[in-house]
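Yeah, one chain of the complex is gone here, protein chain that is, but the others are all in their spots.
Moving on to subunit A:
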Amino acid sequence: MTVLRTVNLVKIYQNKHVPVPAVRGVDLLVDEGEFVAVMGPSGSGKSTLLHMLGGLDIRTSGEIWLDGQRADTLSESAWALLRRKKIGFVFQFFNLVASMTVADNVELPALLAGVSSKEARARREYLLDALSLTERADAAPAQLSGGEQQRVALARALANKPALLLADEPTGNLDSRNTRDVLRLLSEVHRDGQTIVLVTHDARVASLADRVVSLLDGQIVDDGRIARRRPGRGGAGEVIDLR
């Protein structure tokens, strides 16, 4: 089943009356449970694309379909309501609410969606436990390491069991050890059936995905599925997987 579909999606910024095309006619189809990495050099339009998919930025033309519903024509408020239920965001700079504790940060989306406090707390406890952050629940974000902050951000993004998780360079600001932790978590989430669209310029991160879409100057230049067998036990394929 298709979770996300874009038809000839275009974004043109106006820079002092000079049109600057950022995304030029992207057709993308993401199926349920798929993990898509969008790769490309800086300025290729990948972040813009991701923002449009989440309704943070308005498209200039084209269509966006989310869960079978047309989304590009929605108003700002309707997008907000849609995001609440169906989309989780992870950003490069984590963007935790500085004045709130870790626990509150994670509960916030659930409360926003109208879940009862009890349920929100249960969900938060489950998520923090899954991301091994339980003992940091009452800490302020500033007291956490970058990797921990990004794990909290991930927990927050997953709080409402969104249909689609959008991640914008989630490891762009982390050292290699924390990058490994966050990527491990992302693959675990993916294994549980979460649909993910991730933007990165790091090939190692992209290699985790089922499918890599390469973007250059706002256009898809390559869309390749990574043929991957499930890691067998002692199979010959393991040699190939170990890149």
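As a convention for this text, a contact is a pair of C-beta atoms (placed from the backbone, for glycine too) under 8 Å apart; a residue touches a chain by one contact, two chains touch by 3 or more; residues count from 1.
The rule is short, and it goes like this: contacts and distances are computed from a predicted model.
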Chain excluded from display, named as in UniProt, from "Phosphoribosylformylglycinamidine synthase subunit PurS", "Cysteine desulfurase", "NADH-quinone oxidoreductase subunit I" or "Putative ABC transport system permease protein": "Putative ABC transport system permease protein"
Among A:Lys11, A:His51 or A:His190, residue touching the chain not depicted: A:His51
Per the touch definition above, residue among A:Asn15, A:Ser42, A:Ser77 or A:Ser176 touching the missing chain: A:Ser77
Residue among A:Asn95, A:Thr134 or A:Ser187 that touches the chain left out of view: A:Asn95
Residues in subunit A touching the chain absent from view: 47, 51, 54-57, 76-77, 80-85, 87, 89, 91-93, 95-101, 104, 107-109, 111-113, 117, 140-142, 156, 168, 173
